[in-house]
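Got a structure for you, written out below as structure tokens; questions coming shortly.
Note that one protein chain is taken out, while the other chains of the complex remain in position.
By written order: A and B. Residues from 1 in each chain.
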Amino acid sequence: MNLKSLLLGAAASLALAPTAYAERGADGQLNIIYWQAPSTMNPFLSGGTKEVEAASMVIEPLIRFDEQGEMVPMLVSEIPTVANGGVSADLKTITYKLSDGIKWSDGSAFTASDVVFTWEYCTHPEGGCAQSSYFDGVSNVEATDPLTVKVTFAEAKPFPYTAFVGSESPIIQKAQFENCMGAKAPECTDANFNPIGTGPYVVDEFKPNDVISLSANANYRDASKPAFGSVKFKGGGDAAAAARAVLETGEFDYAWNLQLAPEILDKMEMGGKGVVVVAFGTSVERLHLNQSNASADLGPDMRSVYADGKNPHPFLTDPKVGKALSMAIDRQLLVDVGYGKAGKATCNVLPAPAAYASTANDSCLNQDIEGAKKLLDEAGWKVGAGGIREKDGVKLSVLFQTSTNAVRQDSQALIKQWWGELGVETELRNINASVFFGGDPSSPDTFQKFYADIEMYTNNFSGVDPEAYMANWRCSEIPGPDKQWQGSNMQRFCNPAYDALVTEMSKTAELSKRGDLAKAMNDMIMASYSIVPLVHRGGQSAHAKTLGGVKMTDWDSELWNIADWYRIK
Amino acid sequence: MLTYTVRRLVLAIPTLLFIGLVIFLLLDLAPGDPTAQLPLTIPPEVREQIRQSLGLDEPLPVRFGKWMVQFCWVEPQVMIDSLFGSHLAEGQQRVLSWQTRSPVMDIVWQRMPQTLWVVGTAYLVAIVIALPIGIYSAYRQYSIFDNVGTFISMIGFSVPPFFSGVLVIVIFAVNLGWLPSIYDTTHAVNDWDSFVVQLRQMVMPVMVLALQITAQLSRFMRASMLDNLNQDYVRTARAKGLSERVVVLVHVLRNSMIPVVTVIALGIPQIFGGAIITEQVFKVNGIGQLLISAIQANDIPMVQTLTFIFAILIVLFNLIADVLYGILDPRIRYD
Partner (left out) sequence: MTEDRRTTAEPDLTAEVLDAVLTSGPVPLTPPRSQLSEVWSQFIHHKGAVAGGVVFLLIVFAVFLGPQIWTLDATYIDIRARNQGPSLAHPFGTDQLGRDMLSRMMIGGQTSVLVGIVAMSLGLVLGTLIGVLAGFYRRLDGLLMRLTDLFLALPLLPLLLVMVMLFRDRLSAAFGPETGIFILMVTAIGITSWMPTARIVRGDVLALKEREFVLAARSIGTSNLMLIARHILPNVVSPIVVSATLGIANAIITESALSFLGLGFPPDFPTWGRLLFDAVDYMQQNPERVIMPGLAISLTVLSVNYLGDGLRDALDPRIRGR
């Protein structure tokens, strides 16, 4: 790891050699548009992607991920590993050596006490820190000397690069936030809007949910960077307008998250002012097939309640039905219609990183409606009245819900037609995203409550380690009325063998073994057909042709290397 | 009329309290969750902690009471402080937005200029255009002018801004490249050149908004003028030998103003309320955009405060309209 990161660092500095001679601020202003506007610059108070990315220009973590998902040291001299002694042999501690001479933008020195403070700030019980899961399992963080931080875990942590790694876990300055702990956090408006950071830019003016004006940090560690003297970070509007401003009118240099129909984006790109860039992370658009009975006739105590398997779905618990539904789908067509370059057909709920991606299920890539019909015939589902299949008086009729979003509605229509060809009746429903993804236990329309047979949305995990993500589908994670519908096992999948694999992974350190375990878990879920993956989704952004140095990534903030961006003249 | 006004003003206080309570209950009942927009990578336990830190676990009457005190007692003090440099509100809890965790009123003041510039100008432009069109259309009913005016205003009203806005952007910003497609809220007007820049970025949103308002106003103006043009008093006025101009513009117009005054009075709170879709299309980021983004993010303190300010303006301007009725038509009595 160490050698690799050194090599990477060397490669990076070689690649950037032409701009290394540039003067700080020589390239004027950089205009960025995010069509969802950031509401604060403190990512601990709001976990939204837009806030995290905006803040990543100002405050930095110790280690970032590059466009390949590899770790890059930012504020530390090297990445600690077991080999270089940075990680203890029992996997219970990790020790970071901070780089010497790094300064906050106010000129004061960056020290280990700031790192310790960040941990205290985010784990304060009254603070409601949105990123506190990055500190899960951390029992102590201490500064052994001004430039050394030791993180101790309660139990062995095979993948210890969570706290202070990645744009969601940046370091804030102790001096600035000292009086903003816990319940007082929201009262420090000035600090939350203008955090002092170690990053390439400082906030000049923050207009919440509107526009951020930034200028180059005079104390940034590389004297020749950043090339742009100022940044205007505009928010608001919609994806089409943001794409237009970069690709067609050239008013802006960079536009984020352009979820648009492929033909529209292609047409805009032909405007010639900019290019679309794509990066893939771990996001997968998938169908969840409810394993519990979601019939509207059941009362609130039983509807979509797993009840230890005593309330099964009338037909979706049968993997043959799930398999037939999956076989009827032409995933590549879903990509072509809705995602374009930003999507790849996939048969795995865990499609990346490469070491964890299974290849056992790839046969699903080919649509096979005839095969699906045969499968249903064999399983005893005969075509009945109105062309709808039935067995023992149960009709293959599903309620299919998702959040409101143009691409999802197109996918729904396509899938409904394919299932119709099989003889499966589908009722579509779309729900306002803020209700669907909101956890309001009183609403019948949340994705946790799952008052439908099938639902579709995208999920992913941040960082590069899938351990916590795969643990989502343990039996204990099934949402239900007893725990206010909290939980992340939406499809109510429960298999003791799966839970055993989860436990095993939490004790395994060796990377190749972890990969095998993750693949086994992925394949187990795929075989149950409780999750039907559809599209591996990437982030899609656009930048002006005159903007150089962009290394689009989905593993970290898209602006992770904004210090290296420059104007092509 | 004065006693009526005073009585209505006094009555406005319980009315507003009641409206505030209804809005609060409505927002509380509406499904939704302030953590809905967060990425799914944030686990449920953390979401629960966030909700607690927002005070969502407190009982409803406590939350409503807190908000009322903060809005009606602390916020006026903050305003006095900023005007006179006093320290009345120091250390007191203000209404905080759940999205930004900063005082709601600060953001409202920040948003006011662009909303007033764009929506206010659009209203002025619309009134200046609509009244003459309405008057002349009625005076020459079914003339070519009237027919063309009717046609354009009805098309204008039936084409929604999410379409007309994008259409003018595609024409004037993309194809012709004359105007910016994105409104710059940081732009400061301090000399002639910067004023021209401001005008250029205002043209399209004002045009789109003014079209809608003009259509509405001119239709009501025309209809009301038509009702009055054939009244007996008009004949009398003409018979007295008054000039046509005086007859139409003084006698008929004054008597036709009641519906128009109503429509304008209903519209002025909307100037402050912003224009949700138009602001979004042109990235003006005024009050309208603030409200819709707060609704989408379930930022209840923000939505509650904005709608309450809105309610105050509605009550106030409907009162003004009622008083104006009495001035326009002295026969109208309220007491």
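Please note the rule applied: a contact is a pair of C-beta atoms (placed from the backbone, for glycine too) under 8 Å apart; a residue touches a chain by one contact, two chains touch by 3 or more.
Since the model is a prediction, treat every value here as computed from it, not as a measurement.
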Touched by the hidden chain, restricted to displayed chains: A, B
Residue of A:109, A:154, A:365 or A:406 touching the missing chain in the full complex: A:406
Absent-chain contact - pick from B:1, B:203 or B:223: B:223
Interface with the unshown chain - residue positions in chain A: 240, 260-261, 263-264, 267, 296, 333, 337, 403-404, 406, 409-410, 412-414, 416-417, 427-433, 435-436, 442-445
Interface residues of chain B (partner: the chain not displayed): 11, 15, 18-19, 22-23, 26-27, 29-32, 142, 150-151, 154-155, 157-160, 162-163, 166-167, 170, 215-216, 219-220, 223-224, 226-227, 230-232, 235-236, 238-239, 258-259, 261-263, 265-266, 269, 277, 291-292, 295, 303, 307-308, 310-311, 314-315, 318, 321, 325, 329, 331-334
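Methods note: only the chains that are shown with their structure count from here on.
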CA centroid of chain A to CA centroid of chain B, Å: 38
Complex contacts: residues of chain A adjacent to chain B: 33, 37, 39-40, 42, 45-49, 125-133, 183, 185-187, 189, 192-193, 205, 207-211, 213, 232, 234-238, 240-241, 244-245, 248-249, 251-252, 271, 433-440, 442-443, 445-446, 457-462, 486-488
Parts of chain B lying in touch with chain A, wherever the complex brings them together: 31-33, 35-54, 96-97, 99-103, 106-107, 110-111, 166, 169, 173-174, 177, 180-182, 184-186, 280-283, 285, 289-290, 293, 295-298
